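With one protein chain held back, the other chains of the complex are shown just where they sit.
In this document, chain identifiers A and B correspond to the written order of the chains, with residue numbering beginning at 1 in each.
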Amino acid sequence: MATAWQTRSILGYESETVGELLRVEGLKTYFFTEAGVVKAVDGVSFVVNEGEPLGLVGESGSGKTVTMLSVMGIVPRPGRIVGGRVFFRGEEITSKSSEELRKFRGRKIGYVSQDPNSSLDPLFTIGSQLMEVVREHFQVSKSEAFERGVKLLEKVGIPEPETRMKSYPHELSGGMRQRVAIARALAGEPELLVADEPTTNLDVTIQAQVLDLLKALERELRMSLILITHDMGLIAEMTERVVVLYAGMVSEIAKTREIFASPRHPYTAALLASVPRLDRKTSLTPIPGNIPNLISPPSGCRFHPRCKYAREICVQQVPPLESIGGGREVSCLRWKEITLQEAA
Amino acid sequence: MGEPLLRAENLVKYFPVYQRGILMRKKIGDVHALDGMSFKVERGETLGLVGESGCGKTTTGKVVLDLEVRDSGKVYFEGQEVHETLTNGTREERQKMRRSMQMVFQNPYGSLDPRMTIFDIISEPFVIHGHVPKKDWEDRVYSLLKQVGLEEYHAERYPHEFSGGQRQRISIARALATEPKFIVADEPVSSLDVSIRAQILNLLQQLQREMGISFLYISHDLSSVRQVSQHVAVMYLGKMFEYAPVDEIFDKPLNPYTIALLSAVPIPDPTRQMKRIILPGDVPSPVNPPSGCRFHPRCPYATELCKKSEPELRELRPGHLVACHYAEKFL
Partner (left out) sequence: MTAEKKQARRSASQWAVAWRRFRKNKSALAGGVIVLFFIFMALYGEFFAPYPPRSFACLYQGCTDLPPFTNWAHPLGTEPSGIDVYSEILHGAAGDLYVGVAATALSVAIGLVVGALSGYKSGAAAAILLGVTQVFFVLPVLILILLFSRIFILLVAKGLALTLIVVILGVFGWPTIAFVTRGEILRIKELEFVQAARSLGASNTRILFRHILLNVLSPIIVLSSLLVAGNILTEVVISFLGFGDPSTSTWGLLLQEGFLYVRTSWWVSLFPGIAVVIAVLGFNLVGDGLADALNPRIRE
């Protein structure tokens, strides 16, 4: 572990003037279902630096949500972490007890999920849900918790926050609910906010509001952000580094600009080529085939059945995640030989 | 260009909102789903219909096909009024109209009957319309499957054995089985994975090229609309705010809502970050639309005039219609 880190810095990993916030090493999370073992996350490693918003991008089955749920220790049954380690500010959290993890969640890492309708309990007022989190992590009186709740609502831009504390979730619109969900994630004053597809179910103009809010919060609260999404547009706008996931494994890690300008993994390139753009009409090149079955994934490189550069070796060997200089990592056996089309 | 394939005039559709009383229920208002929509779709072309939730785009699609009966207005398909034909026409006329206009739905997991094989699903139109003799069914089904990029042996399987993208293809194959001239595609790719969307979008364009089918492409995903449409109409709260050829509406929009909408879409290119216009407030509910121009509460340029009077659609450039009192500002 320590050796790998040193090796990376020898190879020219961006020297940090900022601290490393989260480190995931070889994470494996499997789901033990009736139909078989679903290898949802099968060896994922990446690092999140302070103040550097990270994007976790992938399609369904990529393992992006399960990865973050594993980090926070809330993988639903029948899943569980079967391998790897996670470190937060150097402290290993995969070895923590569930009680310790519980205190950790919300206080160090906050989570906003995709659906604002189901993440807020319809039976309780917004105020009580916010106060619940505040009092969970801080020893404060009810009135103090109420005040903090009001401030949180202010921070996320909800008008008339005192009155809103007494509202129920269904009285608010989707965009408002998502803001409340963000407020609740911030209630524990975490250092890291994980936003899982926070705008997928929202209208475009409301999405803009929420994204704007997230950016403002990053600045004001000096909070780091992990954005989980399948939308390359969001990645381009909101993140500075990207981890591309496919079928439970990492395809590529690089700075956002680099990923778009010169992707090194065939999946990344194919993904970029298949996405329509608003600013001009392009010819879309779809990726043939389908997302693989995670119970019996393809041998070797999981992308090989859909990759136009695949060779024998890709079927036989699982490509390791290699560091290729400049802080970039790729898991492709042939990355040196193939020249990928520029995405733009 | 000649007569357009489809012409909609002043479509109005309200949905009543009820409150349950003790014995009866009482109507307390209406959802103004459509409040005077007019547009046309040319032969062999795609009209993209965009807007956010509650704007009425899905209702438009259903009203065009008479799956929802409009309250007033008319829809002309090849010169014949759709609702009239489907209610009062002869059986032959009714069947012919149904065959010519088809729909592909948003949800690939709900739009196929889970208890039918793919063969049954695709051949159901043959059963209903009888326009294909039974001995040819197998050949037709197989050729339709191939046309949408599936294999012959898929015909004996059941919907749950397929992925979302494949199911959408099956839906398209079913729609094609009637040899339609016009297809309403209601958010056909929204439920699909990003890399699969391109497959379906390309398929739609291919069908248009090869078979001359016209599409009404309904979507909230503006980027995909740009891909497949020749003309685009922007809707807001049951009204059409802007209509123009595709490049013009995306590059030179004239309605403040359109401009804000376009600026809100993230572009997958970190070097091109647009300046965002953030609209305040929420997308309003269509139950009680604002007075005057429906957009005035959120519009950064709204004036007293906008509060009082609803702007008419005006042709500011050839083929480019806008409903805004101050559209000239953006020329």
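Assorted remarks:
By definition in this document, a residue touches a chain if its C-beta (ideal position, glycine included) is under 8 Å from a C-beta of that chain, and two chains touch if they have at least 3 such contacts.
As the structure is a computational prediction, the values presented were derived from the model and not from experiment.
Considering the full assembly, B:Pro125 is the residue among B:Pro125, B:Pro256 or B:Pro311 that touches the omitted chain. For the chain missing from the display, the contacting residue among B:Pro16, B:Gly110, B:Pro300 or B:Gly319 is B:Gly110, taking the whole complex into account.
Although one chain is not drawn, the whole complex shows that of B:Thr46, B:Thr59 or B:Gln102 it is B:Gln102 that touches it. Listed here are the chain B residues that touch the chain not shown: 65, 67, 94-95, 98-99, 101-103, 105-107, 109-115, 117, 124-125, 128-129, 151-153, 157-158, 160-161, 171, 174, 178.
By definition in this document, only the chains that are shown with their structure count from here on.
Chain A and chain B have centres, each the mean of its CA atoms, that are 33 Å apart.
Across the complex, chain A is touched by residues 52-53, 163, 165-166, 193-199, 201-202, 220-224, 226-227, 246-247, 250, 260-273, 276-279, 282-283 of chain B. The touching residues of chain A, counted against chain B in their complex, run 59-60, 173, 175-176, 203-209, 211-212, 230-238, 256-257, 260, 270-272, 274-282, 284-288, 290-291, 343-344.
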